[in-house]
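Here's a slice of the assembly, chains where they normally sit.
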Amino acid sequence: MKLGFIGLGHMGTAMAANLLADAHTLTVHNRTPAKAEPHVKKGAKRAETPSAAAGGEAIITMLADDAAVEAAVFGKNGILDALRPGAIHISMSTVSVALAARLAEAHAERGQLYVSAPVFGRPDAAAAGKLFIVAAGPTAAIATCQPLFDVLGQRTFVVSESAPNANVVKLSGNFLIASVIEALGEAFALIDKAGIDRAQYLDLLVSTLFGAPVYKTYGGLIAGERYQPAGFKAELGYKDMSLALDAAQELEVPMPLASLIAERFRTLIEAGGKDFDWSALGLLAKRDSGVATPLKPTNQD
Amino acid sequence: MKLGFIGLGHMGTAMAANLLADAHTLTVHNRTPAKAEPHVKKGAKRAETPSAAAGGEAIITMLADDAAVEAAVFGKNGILDALRPGAIHISMSTVSVALAARLAEAHAERGQLYVSAPVFGRPDAAAAGKLFIVAAGPTAAIATCQPLFDVLGQRTFVVSESAPNANVVKLSGNFLIASVIEALGEAFALIDKAGIDRAQYLDLLVSTLFGAPVYKTYGGLIAGERYQPAGFKAELGYKDMSLALDAAQELEVPMPLASLIAERFRTLIEAGGKDFDWSALGLLAKRDSGVATPLKPTNQD
């Protein structure tokens, strides 16, 4: 397939490499051009602008946040004016439900197709083609995308014909992860002060009712206090909780736990934890229990 | 081993039956005598009082709450005055950390041994001898208990020589379960209003990062809205959150999430959900999102 790919961060680079290896014709664009270099060496074409990458059957965006996607789509030399009727914009980064709705509408007005397909998985899973993909959008468009999803992920979940619903699912999933992190953080702070061994406690958890990747991964980070380098930064965790709360506001659903977690991230960030892994909510819980104050206030750096 | 067993509720009945089947000599006591009948038929002796059950090498208590254990141990015809020096009181129900500390001290004063060994698992796991046992206490005492634990459970985790620490772990575990329930409740309320299929959403969760028994069990109950009959009642969930917060107060650990969940249980109970399964926090989240009000106010019954 003739594809465009915009956004060559940790995740995007791994994903683009897999698509290229699968013999797709890839035109890549990144705001910082240097990041396109390795891909060009492997056969990708370089696009100077988003619109220059939008000439094929589909274009994937894998960007940091709403603002980056808005710029790439609606901005000068944006995708919107370049994409052909019938071509598909596949938005795979974690953006707001509201932006997904706006994208779906804008593309539809131009006879273009829009699919939301956010992913679960860290960069290593992206590199291994083992992402979980949550897709929503017009059935035919998703069918067209399926071979791409098969390259990028281990399984695709098609949740709705309404594209923004994939973003609802993705954001609710990140909320579930964050709630596990906060709960583990508080639990570890408690057993710490009781003098119970952290590693043994984690072993107990994952050997019994909590034997899932989310507990192994985040329990391991908290038990080992490995908050840097970040796999997923606290500020991104905060961003996603804010987007989840925005969705809850729009759908009129009270989410008191989500609100509490958003405040915890905000506090963590103001305590200096912006660039820590989002599992550093565990560090915050420990700090709050009076045991240690390893965080530095951001504003005094 | 010559054993006493006090407390023949759903859990205790299944556990006592397994011990009896393993050829232990069992003397059973229950406040409501009729519940002892089936065990007596299978060869157990009946004790009219707690003290009458305390003549052997060890006595297990599996009772509803602190008050019941206090009555059985410190009350008239209680265990404390009957247990021989060197004999072991094994407290397997979920009681407060403070009571465990008081029991450890009282038994030690009399040359008796005390082991806290609360369990994870519902009655069906108890019947199958598949409980997870969290044990703490003097090393030698636990070694003596191990053959019993092997009959009752699939695995024993020895977490500390200080008995009350087993209760800290048990309560923290129930807090982790409750936090999963609350998070799932809010997430389901959100995806419901977005029109996403509940069963498909649950399948996505347990197929990806959340593939643990805690998500399968409680996700299944919430997705299917099967809140009655209760496997574990909301009022017990509330009790355990209160005990967890008591432990947090004693150990001086802020636990904002635990506080929030305690309030949610309190609200659920006042809304009429006392006897619902504790997963009915999911029903509360749905009610709060304006979709349905299936709960009846307790006070107007």
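Per-chain numbering from 1; labels A and B assigned in written order.
Throughout what follows, contacts are C-beta pairs under 8 Å (C-beta built on N, C-alpha and C of every residue); 3 or more make two chains touch, one makes a residue touch a chain.
As the structure is a computational prediction, the values presented were derived from the model and not from experiment.
Peer 1: With 2 chains in place and all of them the same protein, how many does the whole complex in this file have?
Peer 2: The whole assembly in this structure file has 4 copies of the sequence.
The working rule: only the chains that are shown with their structure count from here on.
Peer 1: Centroid from C-alpha atoms only, then distance chain A to chain B, rounded to Å. What do you get?
Peer 2: 38
Peer 1: Touching chain A in the complex: which residues of chain B?
Peer 2: For chain B paired with chain A, touching residues are 120, 132, 134, 155, 157, 159-160, 162, 165, 168-169, 172-173, 175-177, 179-180, 182-184, 186-187, 189-191, 193-197, 200-201, 203-205, 207-215, 217, 244, 247-248, 251-258, 260, 264, 285, 288-290.
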